[in-house]
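One chain of protein is taken out of this complex; the other chains stay put.
Every chain is named by a letter (A and B) in the order it is written, and numbering of its residues begins at 1.
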Amino acid sequence: MPIITFTSDFGDRDWFVAAVKGQILKVNPKATVIDVTHNIVPHDVRSAAFVVHSTHADFPPATVHLVVVDPGVGSTRKPIIVQSENYLFVGPDNGVFSYVLTDTSRVFAINITGEVSATFHARDIFAPTAGILSRGDEPPTLGTLISDYIRFSFPDVTTRGKAVHGEIIYIDHFGNLITNIPTATAIASVRIAKQHIAVKECYAEGRHGELIVVKGSTGFYEIAANMASAKSVLHASTGMHIVAAVA
Amino acid sequence: MPIITFTSDFGDRDWFVAAVKGQILKVNPKATVIDVTHNIVPHDVRSAAFVVHSTHADFPPATVHLVVVDPGVGSTRKPIIVQSENYLFVGPDNGVFSYVLTDTSRVFAINITGEVSATFHARDIFAPTAGILSRGDEPPTLGTLISDYIRFSFPDVTTRGKAVHGEIIYIDHFGNLITNIPTATAIASVRIAKQHIAVKECYAEGRHGELIVVKGSTGFYEIAANMASAKSVLHASTGMHIVAAVA
Partner (left out) sequence: MPIITFTSDFGDRDWFVAAVKGQILKVNPKATVIDVTHNIVPHDVRSAAFVVHSTHADFPPATVHLVVVDPGVGSTRKPIIVQSENYLFVGPDNGVFSYVLTDTSRVFAINITGEVSATFHARDIFAPTAGILSRGDEPPTLGTLISDYIRFSFPDVTTRGKAVHGEIIYIDHFGNLITNIPTATAIASVRIAKQHIAVKECYAEGRHGELIVVKGSTGFYEIAANMASAKSVLHASTGMHIVAAVA
């Protein structure tokens, strides 16, 4: 069955997500739409980019990833299709695909046909596009190859001697703080907000409420608090500076 | 594949939504159930009516729309099926289908068979009914035609000279204020809470945080704030009076 994932900042109070799914099903009744999340903080393109990066490869090849965090809806920003080795991505050209684009990806500006609203391109442009792609139609039939798309950089880590400087790039539902330091780097501890936190194997190795660092499931170190929220304990937010000590 | 949409005020913390889906799948294993929202404010029948109105036509013909916002569960209020030109609707007879009923719609009171709880008709009555309808069974095999169903009016706009008087009828997740003034009416600005707000083409035409009026995707004007919440800026709530100036 053709699979379409759907990530947005639409929330879960209104009919917006359902409207998109209905329009997909009108185009491809066989599509299965899997929600990633609709609770991206409104207009937070960088978090959406990280979410897409973190989960797109959990899905079978040929999955279409629909991502709509789109503060520029109705303006001149382009609706685009990204064609990578294993997946297709559909959404606005605002950098939301920055972390999944590779040098071999091809980007297409979607040719707009028919009438569209000024405020709901997810329903009027992106949903039909995702539906058609999920039927197996090729991107060139839907858009025009472009090279001037928007792509921002993943936050870099810098190493100075034994110190690896990084930052908090995402905070999850449990209050775990995801850093940009790859788990391939051997580190012994992390310093944040004047606290030194040791690396452990798993959450349960910490005492109740103890701050620990663990290897996260997306390939980056995470700061956690066993059975508690590291975000609350540290009053943390994304962008906070951290320093890890090389092991 | 037969499609059933599901709208409720059941929230997303308990098992209620899943229980309904399980009972649907027992009756029709081929049904695809699409959530509209389960975060209607508890017992807010008018908001549910607007949500159903706004998205039902996004789905393919023959879709069954299951809507359960039902403060009268277990009382004498009737469970009903509404058969309109393209769709079937299932839910309580409390006005929730007021905005999708047309003069050619037929309304059936569901014949109750088997044992039902006093508190969970969504699971015990509405889910099996929706499942059976999604298999193609006709409403008269499940219920009895009635004419004394509940239907309330859509809030009217009134025009006096150059002034169109209306109100806020729904506030979405982004804090956009949806009015009852149709986008077919040419207006230049809206006055609300002593502020005059100009009509723009899209959200991004406003400065950061600026209040604007745009043509909404459901056919009504919306008051929005670019990259911000108009609800917060204006301390708005549904029912608030607005006056638009005819263009």
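Quick note on the criterion: a contact is a pair of C-beta atoms (placed from the backbone, for glycine too) under 8 Å apart; a residue touches a chain by one contact, two chains touch by 3 or more.
Remember, it's a predicted structure, so these values are computed and weren't measured experimentally.
From the set B:30, B:151 or B:207, the residue in touch with the chain omitted from the display is B:30, counting the whole complex. Looking at A:37, A:185 or A:238, the residue that reaches the missing chain in the full complex is A:37. Interface note for the absent chain: among B:42, B:140, B:209 or B:239, the touching residue is B:42. Within chain A, the residues in touch with the undisplayed chain are 1, 3, 5, 7, 12, 32, 34-40, 51, 54-55, 58-60, 63, 172-174, 201-205, 214-217, 222, 226-227.
By the touch rule set out above, chain B reaches the unshown chain at residues 10-19, 21-23, 25-26, 29-30, 33, 42-43, 71-75, 77, 117-120, 123-124.
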